[in-house]
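With one protein chain removed, the remaining protein chains of the complex are shown where they sit.
Let's turn to subunit A:
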């Protein structure tokens, strides 16, 4: 497992943008930079741990109130300034432990903050901005819904420290009344339960699983490789639709989401029927 969630995200953000501090007025936990990427100037965003954050429950890299509203603001800037121009790409680098689990957050309606960030990402996508998510570490639960899951294309490193899931293992075990060993065994039989990114890739939700050397320390050759993958994903997004149908039309979805696709087909058939 990662030594600390969020550090890898920060390392990749710095390697891809050359920037290591937040934009003026932003909290220390949200990094934003505009960087040349192929023929575009892409906006990169990343949530990182800030041990001095105002809200105590986000100091280990969780996505909280300030993080969500900052992401929303920085994504909306790209939409607002790009009305009649070539739609700039947005790249979300994801390494988030989870949403913030705090009383302050719930009192101040973190659900709305999270919705606001997701709204900004989705609005950008709908307006034609290619929104690409690059998962370099953890992508958990409400943290991922807030930051990254509305993207046109999702890329992830093929690595044991990359984990995409609805809830971390210990908590999921407690809530479903199972042992962690049971969960590991179930993960092999029931792919959507798995904590292994290779099982996640089988669900057909990823655009691509990226095989790279040493994901902890971005070397120049690996950075160039990832830049090329991002440029390819941007081109692919521009050539495709602005909705998320690619996730349902993938080979993985046809194999692993048969029940969901059947429900969809029935719904379409019955919708216009008498």
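In the analysis below, a residue touches a chain if its C-beta (ideal position, glycine included) is under 8 Å from a C-beta of that chain, and two chains touch if they have at least 3 such contacts; residues count from 1.
Heads up, the rule we're going with is that contacts and distances are computed from a predicted model.
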| item | value |
| --- | --- |
| Name under which UniProt lists the unshown chain, selected from "RsbT co-antagonist protein RsbR", "Malonate decarboxylase beta subunit", "Cache domain-containing protein" or "Putative spermidine/putrescine transport system ATP-binding protein" | "Malonate decarboxylase beta subunit" |
| Residue in contact with the excluded chain [from A:120, A:135, A:162 or A:230] | A:120 |
| Hidden-chain contact residue, picked from the options A:66, A:95, A:159 or A:229 | A:66 |
| Absent chain, residues of subunit A that touch it | 54-57, 65-66, 69-70, 72-73, 76, 98-99, 101-116, 118-120, 122-123, 126, 141-142, 144-146, 149-150, 164-167, 171-172, 174-176, 186, 189-194, 200, 203, 205, 243-244, 247-248, 256-264, 266-268, 270-271 |
